[in-house]
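Following: one structure in structure tokens, then a few remarks.
All protein chains but one are shown at their positions in the complex.
This part shows chain A:
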Amino acid sequence: MPRRAPLVLSVAAALVLTACGGPADEAGGAAGTTSGTGGHPTGTLTVFAAASLTDVFTDLGDRLEEDNPGLDVQFSFAGSAALATQITQGAPADVFASANQAQMTVVTDAGLADGDPVVFTSNVLQIAVPAGNPAGVTGLADFAREDLALAVCAPEVPCGAAAEDVFAAAGVTPRPDTLEEDVRAALTKVELGEVDAALVYTTDVTAAGHAVEGLDFPEAEDGVNDYPIAPLADAPNPAAAAAFVELVRSEEGQEALADAGFRAP
């Protein structure tokens, strides 16, 4: 996933989407307004969601489409900061699900959220090590070892902010070799065996499969990341937006999140 120019590119892509999707969205919105309680939303629903939600939300989107013939659910998964920027620049989204409160605040401060955002799940950090744990990492204290190759997220991104909290709680001064720009980049370096350990979310370890092992550590409780979700004020399809938020918060949605390693809010 490229970035820098990428932000520009994704904004450009969003603009293109606006251009192509405009009429469809309007049709969806118009159809959506006819559905009262018990009615089925139709048209196109566009969800902007944090990259860590990719697997769960895609699955939930499929279920919503099954229950509502005529509804087409589109996702844009990216870093929460990039998505928040796109929304404030006028991207035509119906729902925003952020991986932290800070980026949701960017959207609410701009007056673009419809009502108050609700925390629907949370994520904690785990120590990710290559399969077999070749360096014998046992806990957070190992992140102070100079002889290990270590990756931690940069403090500017959500997983890095959470990492700072857990290191402070543990009284450990980390000596990372790299401050990663997002959690998936940190995980890639573990998968390739280029770092001995990285601090990532539990859900990323779950998604990575056999190449990566996750180690729990007690201080993780000090770096819990809350995920807020909100329908957007300018949503082209408010009825579908409400239906999606409802599904995510339902028992069914919460079960899907739990299966992926997320925990209850």
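Methods note: a residue touches a chain if its C-beta (ideal position, glycine included) is under 8 Å from a C-beta of that chain, and two chains touch if they have at least 3 such contacts; residues count from 1.
FYI, contacts and distances are computed from a predicted model.
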The complex's invisible chain, by UniProt name, from "NADH-quinone oxidoreductase subunit N", "Cytochrome c-type biogenesis protein CcmE", "Malonate transporter subunit MadL" or "Molybdenum transport system permease": "Molybdenum transport system permease"
Identified contact with the non-displayed chain, of A:52, A:85, A:98 or A:123: A:85
Residue touching the undisplayed chain, where the options are A:94, A:165 or A:180: A:180
Option touching the unshown chain, where A:56, A:151, A:243 or A:260 are the choices: A:151
Positions on chain A contacted by the hidden chain, ascending: 1-5, 7, 79, 81, 85, 149, 151, 154, 156-157, 176-181, 185, 188-189, 192-194
